[in-house]
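Of the protein chains in this complex, one is absent; all others appear in place.
== chain A ==
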């Protein structure tokens, strides 16, 4: 079962969520602070990080950025939903999803599974390497290179890119992307899509030009190309 690193300063949540997930067969390791969590990354090698946004010392957003520097491990933010701002900041820092506190273990587990499924079940059946302009997308190896140079992408980013590029020029609504990429059939939140598209663009698009690969279709959603 997946190894989950839980970084959460509040003992009741840490213990409660830890207990719930362990009962469902997850291998959970918990950390009280961001520093402790970062230290555990190497030894524990988690397959997923559950990260609280409000932490003593370095906060969740900073922890998220640090993890993203070295790893493409999926990250789910645990957040106080009241703060729309926090959600967006967390997502822009590189988180793949967010969970609003308080949440039942079944919700947490469903989100964890959805995030992990993204990588084990790539979109489309076409194997091999595709070339789109300067982008090289390796569907089997789950890697993306721009002008021959590898682009490190978070799981949600690569999943989104794979999904869009599987059907070039087809327009997907935010809702469709949420359902395909995030499995969010129950909670429509376009911010996830928008934040992910923004992050993806900073990595694959030319900074000066208008978006070339991931284009906005105003009023409908996004599409890949035409190049």
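What we mean here is this: a contact is a pair of C-beta atoms (placed from the backbone, for glycine too) under 8 Å apart; a residue touches a chain by one contact, two chains touch by 3 or more; residues count from 1.
Note that in this section contacts and distances are computed from a predicted model.
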| item | value |
| --- | --- |
| Among "Cytochrome c7-like domain-containing protein", "Autoinducer 2 import system permease protein LsrC", "Na+/H+ antiporter MnhB subunit-related protein" or "histidine kinase", the UniProt name of the subunit that does not appear here | "histidine kinase" |
| Residue in contact with the excluded chain [from A:57, A:102 or A:141] | A:102 |
| Per the touch definition above, residue among A:1, A:19, A:39 or A:227 touching the missing chain | A:19 |
| Among A:10, A:27, A:183 or A:205, residue touching the chain not depicted | A:10 |
| Positions on chain A contacted by the hidden chain, ascending | 10-17, 19-20, 23, 80-82, 84, 100-106, 108, 174-175, 185-191, 219-220 |
